[in-house]
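Note that one protein chain of the assembly has been removed; the remaining protein chains are unaltered in position.
Chain nomenclature is as follows: A and B, assigned in order of appearance, with residue numbering initiated at 1 for each chain independently.
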Amino acid sequence: MQVSSNKEQMQTPADTRESVTFGANRNKDFSKEPLCLSGKDVTRVFHTGKTTTTAVDHVNFEFHKGELISIVGESGSGKTTLSKMLLGLLEPSAGEIFYRGEPRLIKSGKQKRKYWKGIQAIFQDPFSSYNVFHKIDNVLLDCINMRGGRNLSKDEKIAMMTEACSFVNLKFAELTNKYPFELSGGQMQRLMIARIFLLKPEILLADEPTSMIDACSRATILDMLLNLRNETGMTVIFITHDIGLAYYISDSIYIMEHGKFVESGRAEDVILNPKAPYTKRLISDVPKIHEPWDLSTVG
Amino acid sequence: MAKKMLEVRQLTTKYITRQGEDVYSVDHVSLDIEEGKSLGIAGESGCGKSTLALSLMGYYFPPLHYTSGEIIVDGKTISGLDPDVVRKTVLGSDVAYIPQAAMNALNPTRKVGKFIEDVIRAHELPMDSKQIREMAEKRFALLGLPVEALDKYSVELSGGMRQRVVIAVSTILNPKVLIADEPSSALDVTSQKMVIKMMKDMMAKGLVKSMIFITHELPLLYNVTDDIMVMYAGQIVERGSAKEMVFDPIHPYSRGLMNSILVPEEGTRDVKLTAIPGTPPNLKHPPAGCRFAERCRYATPACKFNQMPIIDIGGGRQYRCGMSVEKLREVYASEQQ
Partner (left out) sequence: MKSTFKNILHSPRFMVGFIIFVIMLLTVLIYPYFVPRDPLLSLGKGFLAPGTYFSVYDANNAPMYRVELPEAAANRLQSDLPESDRKLILDFLKAKGADTTGLNTSNEGIEALLEAWSANYDEADVKKSKYDGFSTQAKRRALSRLDTKLKSFASGVSMNVTRGDEEGAEATKVSGADFARVDQVANTISLPLGTDNFGRDTLTELVKATGVSLLIGLIAGTVATLLGLTVGLLAGYMGGIVDDILMFIANIFTVIPGFVLLILIYYSVGQEARGVVTCALVIGLTSWVWTARSVRSQVISLRNRDHVNLSKLSGHSLPRIVTTDILPYIASYVVMAFILQVSSGILAEAQLSLLGLGPKTTDVPTLGLMMNWAKLFGAYTSSNAWWAYFPVILVIALTSFSLNLMNTGLDQVFNPTLRD
């Protein structure tokens, strides 16, 4: 396929390869899908001593079922705080989060556990995402048990684990009796995806899942996330600081600055026609391949 | 032909592990940089980029050990010298090194100006405090850094400013070679741009004669350096100009790396990335043949047993593969059909 840009005629190897399909959900209009997670004036304030910091400041969002959303922000923009609130690990100080259109109630332990059946996460650092005392088998068995597979036979469980591993290109036979830290960072993150594959939650929150792993392994992870979305129709919330990555993977993008969403919309619109000055600056400050990187605009 | 600022001949360095095993993380690396030029080094983590940067200083501390080879900076051999001599006469003045977490290297209890004094004192230059101060102010003004920063503590500066200050301090003696190991990867994009701009300024003004820039971010490398060198498992696998390397990589590994580039530009969204399967080999027991053979989709059985020599095809282009350039290009072209 040809690059439609007319500024630069040269092509990277990626440009010239045949386009592989991204699946039916790519570029679909999700606005007609039912709401999965939405928020109104969600705010989180932290008090440390006498100073108060507003990490997330009156944000509104609507995440539809099956959509792949990116929340892009630089460090300190409040995206991690927002992700914790979405996960229910942190309560908003003000505003409300709606789950399937209903106000999300997660006061009691029982309500929390019920909510957590529907949402799962992949975190940034694969090395701290695993309990180093548990073997890989235990990690996956735990997921099967959580999905009510406690009474399955041993063979059925192994079959499920093998399937999950092969989904992420890992061989279960090679992983049994190993500890997660014996794997490479990329493999650990893939195992995380295998875990999600077994759990099949309604929403997956991926908090910078590729920022600690190499560019080469990154492609694999992103591919698997896309596949997962296509196969299960789960909503994926992708949190990243890398705007190029967000553009590649997501259907819609929310740009976050100082705790506020400064711009949101379909990925093409936000990246190719940015409206907010912050988004413009962010895009212009990222080094590019086809367009010149203008150094004179800073300092 | 321009003067060669840095010449490295068959440099080999190793780590000695706690178990006493030798790990050759830099294996017979040869490279040269001409005056006013910059070289970028790319590769996955664990491929020896950072070790190469450390090794090029000529100053080795355990567990890193010098094994063989030569490092020549502007005609002066700095490899195999006594560490004390290297510290006094080479570091800072001939070679300056900026490590990954440089911005956190400043002692928070001292003012920025003090660090410049330290550098001058360590090299035993005949200057008094007033002269040093004048020199520091001049340099900061030249680089567009606020002079007031000299009287501040490092914690009072923002991350990007701190990083620029560190670079300014470490290049105060106008080194011939500046080695920067991921100088901007911990910063946000705007600060990164400012750091890069300052480094390019320093090159343009001749404060730094040549530069080695190490990062895993290929779009950044493409925009910063003249040449790009790709390393894999301690060896050079390909070298060429930035443009050639990004748009026309020869080696399958470089090609894989270039495939993983993601930039916010039109078109990025429409092609699927392809990944290189597998992980780099463990250098405790390096493969007998081509080190990339295990992961290479074009590898023949012979690749696993034959060591590949590095082939120079002229125009500053080198690559390490058993197949000819024409053959590789043919294979790549046929894939696109």
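What we mean here is this: a residue touches a chain if its C-beta (ideal position, glycine included) is under 8 Å from a C-beta of that chain, and two chains touch if they have at least 3 such contacts.
Note that this is a predicted model, so its numbers are computed, not measured.
Shown chains touched by the missing chain?
Contacts of the unshown chain, counting the full complex: A.
Consider the whole complex, including the chain that is not shown, and state which of A:S38, A:Q120, A:S252 or A:S284 touches that chain.
A:Q120
With the missing chain put back, one of A:S38, A:S70, A:S129 or A:S250 would touch it. Which one?
Result: among the candidates, A:S129 touches the missing chain.
For subunit A, which residues lie in contact with the unshown chain of the complex?
Answer for subunit A: residues 87, 89, 109, 113, 116-117, 119-121, 123-125, 128-134, 142-143, 146 touch the chain left out.
Here is the rule we go by: only the chains that are shown with their structure count from here on.
Touching residues of subunit B toward subunit A in the complex: what are they?
Where subunit B meets subunit A, its residues are 44-45, 144, 188-190, 192-194, 196-198, 200, 216-220, 222-224, 243, 246-247, 249, 255-277, 279, 332, 335-336.
Can you name the residues of subunit A that touch subunit B in the complex?
Per the touch definition, subunit A meets subunit B at residues 1, 3-5, 10-22, 74-75, 169, 184, 186-187, 214-220, 222-223, 241-248, 267-268, 271-272, 281-283, 285-291, 293, 295, 297-299.
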